[in-house]
Every structure is written in structure tokens, then in C-alpha cells.
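Just one protein chain is left out here, and the rest sit where they should.
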Amino acid sequence: MAVSASAEAQTRGVMTPVPYRVRSRASETADTWTLELEPLGDAVLPRAGQFDMLYAHGVGEVPISTSGDHGGDGHLTHTIRAVGPVTRALCGLDEGAVVGVRGPFGNEWPLAGAVGGDLLVIAGGIGLAPLRPAIRHALSRRADYGAVAVLLGARTPGDLLFVQEVEEWRSRLDAEVDVTVDAAAVGWHGRVGLVTTLIPGAVVDPASATAFVCGPEIMMVFVVRALLERGLPVERIWLSMERNMRCGVGHCGHCQLGPKLICRDGPVFRADEMMELMEVREL
Amino acid sequence: MLQETSTVDARVMGPEGLAALVDALAGAGYRVVGPTVRDGAIVLDEIASADELPHGWTAEQDAATYRLARRDDEQVFGWAVGPHSWKKELFPSRVRLLRVSGPQNGNALAVEEEAPPERPLAIFGARSCDLHAIAIQDRVFTGGPYVERDYAQRRAGAFVVVVNCGVPGGTCFCTSMGTGPRSEGGYDLALTEVLEGGHRYVVEVGSDRGRELLEALPVQPAHEEDLAASLRVTDEAARRMGRRLDTVGLPELLAGNREHPRFADVAERCLTCGNCVLACPTCFCSSVEEVNDLVDGSAERWRTWDTCFSIDHSYIHGGSVRRSARSRYRQWLTHKFGTWFDQFGTSGCVGCGRCITWCPVGIDVTEELTAIRATDGEVERANA
Partner (left out) sequence: MQTLDELIASSSVFAGMPAEYLSLIAGCARNVGFEEGALVFREGDAADTFYLVRRGRVAFELHTPDRGGLVIETADPGDVVGWSWLFPPYRWHFDARATEEVRAIAFDGACLRGKCDDDPALGYELMRRFAQVMIDRLQHTRFRLLDVYGGVGVS
């Protein structure tokens, strides 16, 4: 089993998947699962921010961000929300099932550029999945960064992802974790309110902080405005964008947002590149 | 512009030379595709001989109008482009990419890539605008970090015979887009059909294999007068363009007018039928379909043409981003003339006029763009 590109990989078409086996499937919430996959042939090695095209044989393909690190054995971690036929099929796979993978595609969270300053990570809903590898990276190289603050928003406490891991982050003395939900049952002792309400109190210095934001698009628009109000410069705010994708390689034309191809120019974009486009309706 | 010197590598052949050229290409193992009359239009199809070419035919074209008609001379290429473009051959509307079967011979997911076509393609009779369109699709499919395998396979080794235009159509505006009527490169052979002084073809050589093929045909050396006559053909065509378009600053104009009321105006006429996309030689949107075999459980992945006019083109999270006809027309127009530059470094339009001819309601991109330019900055006003 090769972790580096084989001769076959050199000639393989960009639309041809490689086989991966489901190593485990864990339920995160009522409609979200995390699949761990191991390569059966050539490995696909996404970095934090990138995505793979996952292929469910007989059903189709979807783009899913990596939500973990590929480690030394080229395994993949993908957190998937079951919202359509392909994602439902993927979320229903048992251990040992085989899927196809193409990738990695897209660009990365600019962790290197954030070194030396504070890091503010803001995730809404399933947006935490593409951000988890970046958070893990920063926490594993803790001395590279100043203050690290993670702000999470979700619909209800039952929709929070990676609950155990988030608790581990929260229990660290060198990281701040703040959580809020849109609504909760009585008994919830945490915050109820918009994720933007967490921004004024986050313990980061706007002068040196870099922000990584991922979540529903309208949430990201509100978050960027709140970050700008807090004093972060727009060039240090990064968003992960999403659009319909059929190929992942810049050929199918579906993922366009104005001049940008999300698969090729993104999915991670600097806020100043995106804000003007996000504010145009039906673009 | 051609240099009027004897250093131009050109020959002259009579009308019989055309038949010899088609036969030579077929004999060399090419699948020859060229223009032919069928179903009331001049379309592109595989041809077995030059007899199938549209001798003495023309087509009257205008917005929402295409009418085949007989010429009063025997020109073979006395017409402007029809509904088909070369993407039909290089980027077919339905192509199988892969066959995927379950566990087989120890392979957990047996994936078989589609083999390339058996015979290489001979593009017979492309126009200069079409050649530019092919170059545009070359950039999309092979000019980036990822190469479209099927396109590259069909494109590689394709023999190109371009025909320089003598009879432009009512919707042509290649001169405005800098894409014709005379081709300046990217071909193996370029034909200009000349009637003045006797029906003949001036053939310019564009490659070594073009020259090699040509020299086996009944050709004579081209004289100054032949070359001058061929130039007059295209100069005359350039003077009779059906449409014009001011392209200065077009990308900036479109980027600055996303909320222009003209888009709502077009939306009242546009059926979002996508005919323009089908006819356009550069439109490249595609989708991938999974086709299942119920008997053996295998699946095939097929690439199909798609269109940004379809409502699910921009589907995400339970809804489509571009729901209104207005937003979808805006997407198509601003991509073609504006954001194509950001994405691929050139305009997406070659001025062939097909979208104008084949739009059932006659929407004219040159008219729409001119109207936006004339009222640059206008936005919808709230009722006072």
C-alpha cells in the first residue's frame, strides 16, 4: 500500500477515484457522522481546509472537507451531515465498506501566516468540522501562537460536534472555548444566543489576531462584521466557502461565485475577497 | 494580417481539390467531421466525401432566425456558422468517464477508465471564431492544474482545416471580439474559397503535417494575385458583420452593474431554456451522472452537458442560490463577458452570434451589453 504517488497515480484521470475502506463510523449528532477511512491503494493527503470528493458506488459523489489529520498511514477523517442521497448513503456505510476518493482539492487554512499572533476560530454548526484540523494543529504547536480562542455556535446542545474533544480543549489552560446555542432545554447552563455575541468578550488582541471562520454563509457575514467592529483587519479574517460542486477540479462550472471558482481559488478565502460577493443577492 | 509576400506558405487548388483533401484525411485514418445540410440547417457531422458538404447553400440568420436557402452560385462555404460547434466533437454532450464495479479479482472497487476514441478527429471547415472557441476550451480543460482527460484525448492529434469566412451571418460579430474573419494560427491548413477569377481555394499551410498532406493533393503554387484575392474575401466579410460590440472595459462594466435593471428587463423575455448555452461554442458547464446496471450491480459515471440556466445548477443546502431568471441570465452574461477573464484570462465570447440566432425569443447579447453600457450605474429605484 503506497502512501506516495504511484506510477498509476501519474496517469490516473482527475475524475477517477481511488478506493478507501471504512475503518469506523461514529455518530456525532442525530444527522451527522464521522467516517474514518483507510487507503486500499494510493493515499489522498488533504491538509486542514482542503476537501475530498467522496464517492458512494451506485449513488454519486460529494465534496467533504477533511475533519482530521491523515497521520502517517494516509487515513482520512470526514464529518458528514446526511442531507441528500449521497451523504445519506455515506453515513449509512458499515465498517469494511468501500468508497471512492478523489483529492485533495482546494486550498488550506493559512496557519503558517497566523504564527506569532493570536488565533480566533469561529465555527457555526457543521462548520466546526473543516476547522477541527486547524484547531488541532494550533494546539499541537501551541508555542507558535499567542492566545487561542475557539467560539462555537450550534442550533441546540444536541447539535454540538466533537463534544468530548471540545471539553478537552476547554480544560486546557492555554485555550479559551466559548459555546452558544440558538435554543436549549431548561437545564442547559451555557449561553443561548447568537455566536456573534461571543466576539466582544473573546480574549484576543485584534491588533495581532487572525480569525478563521466557517459556518452557514449568512452567519459568516454577521461574524465578519462583528470581527471588523472588534478591530480585526479584514486581511486577517479567513472564511471557508461552499458552493455546488460536480468535479472539484475547475472544469464543471458549478462552484462559481462571481469571478471565483470555490474548488480552485478556495474554499478558504480572505474576507476582503469575499465580502463584496457575499453581499450580492443570488450571485 | 497576412503578409503579401511570396514567403507565405500557400497553394491553390480547384474545386476538385476539396474532394481530394477529404479523401486524403479519411485515407490517413482520420474521422472526418464537417458541415453538411440536415434537418433544415447546416450542421456538423461525420462526412464520407466532399459531396456531403453544403455546395450552394447558405443560411439567413438574425435574432431568433435561421433559414436555410439556396445560393445563386456554387460556393461550398458561403454561409456562417450553424447550430453546432466543435465542442460537439471535443466535449461531447454525453461521455462515459468510468465503469465502476464492486469487488473483482481482489479489487474492492474496480474502476475502469474509458478508452480514447479509436480514430483521431479531422476538424474539417472550422471557422476562425470556432478555432478561437476551441482555444478557449483548451484553456479551461487543459490549461489549469488539472487536465480533462477525455477532452485532452480527443484534442490531441486532431487535424484542423479551417475555412476563412467570405459570407458572414446576420448575427456575426467576430471582428468586435478579435476572432476573425481570417484565422491567424492554430490550424494545419487554412482554406479561403475564392470565386473572383475562377472558383478555387487558396490553401495556407499551418503545420508540417498540413504541408505533407497538401503536397499529395492536386495543388499549384499560389501567386500574389491568389493571395490578394483571398485577402479581399475576408476583408469584405469583415465589412459586413451583422452585429458590433464595444468590448472596452467590459469586465469592469459588468462587475460594477450587478444590480442593473436591464437584467430584470431581460428576465421578462428570457425563458431560461438554455438554447444559448447549447449553441455556444465555449460554454463548458457539465454534470456527472451515476448510471446503475440493475443486473450486475455495476455503475457507470457519465459526464453530461449542463447549463447555468437550470435551477439546480447552483443548488446548495436545500435550495438554489440563483432562483430567479434574472440572476441566472446575469450569471451567464457576466461570466461569458466578464468573470471568464478572472477565471481563464480571456473573454468567453468569440462573436459567432449563435446565441442570438438560436435564442427562441431573440435576445441579443450585443444589444443587452450596449444597453447596460449606455446606462452604466443605473439601479432599480424604490417607488417614491
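Each chain gets a letter, A and B, in the order it is written, and its residues are counted from 1.
To be clear about the criterion, contacts are C-beta pairs under 8 Å (C-beta built on N, C-alpha and C of every residue); 3 or more make two chains touch, one makes a residue touch a chain.
The structure presented is a predicted model; accordingly, all values stated were derived computationally and were not measured.
When the missing chain is restored to the complex, the residue among A:Ile64, A:Leu131, A:Ile199 or A:Met219 that touches it is A:Met219. When the whole complex is considered, the residue among A:Leu139, A:Ala184 or A:Leu277 that touches the unshown chain is A:Ala184. Residue A:Arg155 is the one among A:Arg23, A:Arg47, A:Arg88 or A:Arg155 that touches the chain not shown. Subunit A meets the missing chain through residues 124-126, 153-155, 159, 180, 182-194, 196-197, 201, 215-216, 218-219, 222.
By our rule, only the chains that are shown with their structure count from here on.
If you average the Cα atoms of subunit A and of subunit B, the two centres end up 40 Å apart. Those residues of subunit A lying in contact with subunit B across their complex are 12-17, 19, 21, 40, 57-61, 83, 98-100, 216, 242-244, 246-247, 249-254, 256, 258-261, 264, 280-283. Across the complex, subunit B meets subunit A through its residues 97-98, 100, 102-103, 107-109, 111, 113, 140-141, 144-149, 255, 258-259, 284-288, 290, 292, 297, 299, 301, 303, 306, 308, 312-318, 321-324, 326-327, 331, 334-335, 338-339, 342-343.
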